[in-house]
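Have a look at the structure that comes next, please.
Shown here: the complex without one of its protein chains, the others still in place.
Chain naming follows the written order as A and B, and within any one chain the residues start at number 1.
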Amino acid sequence: MAGKRLGRETVFLANPPAIVGAATVAGPMEGKGPLGEYFDVVTEDTLLGEKTWEKAEVKMLQEAVELAMKKAEVQTGDIDFFLAGDLLNQIIASNFVARKISRPYLGLYGACSTLAEALAVGAMLIDGGFARYVLAGTSSHHDTAERQFRYPTEFGVQRPPTSTWTVTGAGAFVLAEGGHGPLITHVTVGKVVDMGQKDPNDMGSAMAPAAAETIWQHLQDTGRRATDYDLIVTGDLGRVGKPITEVLLKKAGYDLSPVYNDCGIMIYDPNQDTHAGGSGTACSALVFGGYVLKEILAGRYRRVLLVATGALYSPTSAQQGESIPGIAHAVAIEAADVVDIP
Amino acid sequence: MEYLMAFLVGGAICALAQLVMDGGKLLPAYVMVLFVSLGAIASGFGLYGRLIEIGNAGATIPLPNFGHALVQGILEDSARRGWLALLSGGLRATAMPLTMSIIAGYLFALLFTPHGKSNG
Partner (left out) sequence: MEANERQKQAYKALIKTRTPPRPILRNAWRAFLVGGLFSLLGEGFMNLYTGVFHLEVKEAGPLTSATMIFLGAFLTAIGIYDKIGQWGGMGAALPITGFANSIVSPAMEFKREGLVLGVSAKMFTIAGPVIVYASLTSVIVAAVKLLLKGG
């Protein structure tokens, strides 16, 4: 298939799908953050009238998914593939929403990189002619993540300054073939990178090498400079991981600083006591789906590189003394009138 | 005066534990295990009893006291039961706090619900 691959690891989408609908449902804390007004829905609390936080997370993802389809003016029956993932064991939030959606479902797990993974796979399905409409979604919830990965929520444990705060929220996106909206032009699927970091309280350091690796690969493959983008935004490297990524890329000859930001840093105010920033699948979903997309539609960003990052470990692997492997997937998005062919 | 000593000794033990946790980057559970074991060992040397004389509640409130109470419980029970006290003495002496833990734990779990951390 000529013309579909660029360099070693990047896919060029000759029929770029458009993001024709996006919806973000955020928790109260996220609503109080600097981007609060960009989210479609801000919930009053983290239970949403449900009995458990897990059920609440399902509800948030469900709401996001339905709202995204509404905004895209598509029916559930139009969706050819539903791609979703979350942080819960066996990705149950996505599974239970898929149960309701009842369309062909591909569950994904990329830890906090799941949004980019879903957009990447969805974009390739459409560009390859395998789908006309793809629904991509992801969710995370602070309390479901805490009780699964760390400690009971009422436990008086002290969080070190490198720790991040799992974002409560959900984001959903409808991708369409030949539709009207920001276009996904390139996809660089990441490789797992493990530099031996073992501290689950410092995921920024664990994931930064993967982010640097993917960004480097993407820029190499496309021949672009960092400044060819108006914004390069990583998922949740936070205040610790972001500077490390910048340093790593500078050493490789790329200066990101004029255009580089991180969703984990953007989503919370420093006085919200989230230490190194936000994390979780919803971190990139809320910031990208809420803020970045709206800025693209408003003409303020023409070309954006979304690089969601994930820490691919489990409480068991950490307890067994294993290090934390990281991954990052890059998705290049362009405003509809800017697409150029490399 | 005894209140001051309680404050100082209790605070000092906790501060030491904090230094160990931050310095060694240890998980809280490891530090708690370490300190309760140290309490038992110190008890064996008669040192923890001395600390209690100095600091009263400052020494009995922190976790090392649990180790101390177990050791002393065994030793006291050994007067009556000899070697069997190794199996009986510890829990005998700490029956009250342990039972309270279980009952209070269950009761409060029944009556209360965790309210989560991120409601603003």
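We adopt the following convention: a contact is a pair of C-beta atoms (placed from the backbone, for glycine too) under 8 Å apart; a residue touches a chain by one contact, two chains touch by 3 or more.
What you see is a predicted model; the values in this text were computed from it and never measured.
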Displayed chains contacting the withheld chain: A, B
Residue, one of A:Pro209, A:Gly235, A:Gly264 or A:Gly280, that touches the chain absent here: A:Pro209
Selected from A:Thr76, A:Thr162, A:Asn261 or A:Ser317 as touching the chain missing from the view: A:Thr162
Option touching the unshown chain, where A:Val193, A:Leu231 or A:Leu256 are the choices: A:Val193
For chain A, the residues touching the chain missing from this view: 51-52, 147, 151-162, 191-197, 202, 205, 208-209, 213, 239-240, 243-244, 247-248, 276, 325
Absent-chain interface as seen on chain B, which is shown: 2-3, 6-15, 17-19, 21-23, 25, 28-29, 31-33, 35-37, 39-41, 43-44, 55-58, 60-63, 65-67, 69-71, 73-75, 78, 82-83, 85-86, 89-90, 93-102, 104-115, 117
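In this section, only the chains that are shown with their structure count from here on.
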Euclidean distance of C-alpha centroids - chain A vs chain B, Å: 45
Of all residues in chain B, those that touch chain A in their complex: 25, 28, 114, 116-120
Complex contacts: residues of chain A adjacent to chain B: 27-29, 32, 45-47, 53, 142-143, 146, 152-154, 157-158, 165, 168, 199
